[in-house]
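First the structure, in the form of structure tokens, and then the observations on it.
And now, chain A:
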Amino acid sequence: MRLLIMKLILGGFLMVFETISSFLETLSTGSGLWNPLVWGVIAIIAFFIAYILRGFGRKDFKSEKEKAKVFLSGNPELKKEDMHLKSSNVYWGFLESLKWVYNVLEKMHTGNVSDYILWFVVIMGILFIIIGVI
Partner candidate 1 sequence: MLFNFPYIAVVLLILIGLATVIYKRNLIKIVIGITLIESGVNLFLITLAYRKDSIAPIFHGFTASKDNVPFMSLPVPHALTLTSIVIGVAVLALMLTFIIHLYRHYNTLDARKIGREEE
Partner candidate 2 sequence: MSGMSKIVKTMTSVAFPLAMIYGLYIIAHGHLTPGGGFQGGAVVASACAMILVSFGSVWTVRKIKEKNLSVLESLGAIGFIGLGFFGLIFGSHFFKNILVGSKNIPIFNEIGQGMSNINTAGFIPLMNFAVGLKVIAGLFAIVLVMAYATRLKEGK
């Protein structure tokens, strides 16, 4: 009798475990797994923790005071419409430091249809050599 109860309990545990594991393995990628629902739960918990941490902040901070104002190295503050960063200025540093790459790329994109065909012939030649000869 006791054995039967033990078996039942064990079986129940196994069933629960199997359902949990099958629920977890929505997308097994061979060496890992990915479940958006579990991710969502964890993301909600993380937000909750962040919210709690936010509660520890100083209550007496006032945004109207002087210290919350914009400071642009002493220059006057711009109008709101002019403060929008234009898209060609975003990532300026990245583009500037990779200028040598972009110079090559710009040279590649000539916009002549003849050059497009030239690239096609080059790739075709490479594939000839790789497939036909090797």
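In this text, contacts are C-beta pairs under 8 Å (C-beta built on N, C-alpha and C of every residue); 3 or more make two chains touch, one makes a residue touch a chain; residues count from 1.
How were these candidates chosen? In short, all candidates are chains of the complex that A comes from, given by their letters.
No experiment lies behind these values; they were computed from the predicted model shown.
Taking any copy into account, the candidate from 1 or 2 that touches chain A in the complex is 1.
For chain A in complex with candidate 1, the touching residues are 111-114, 117-118, 121.
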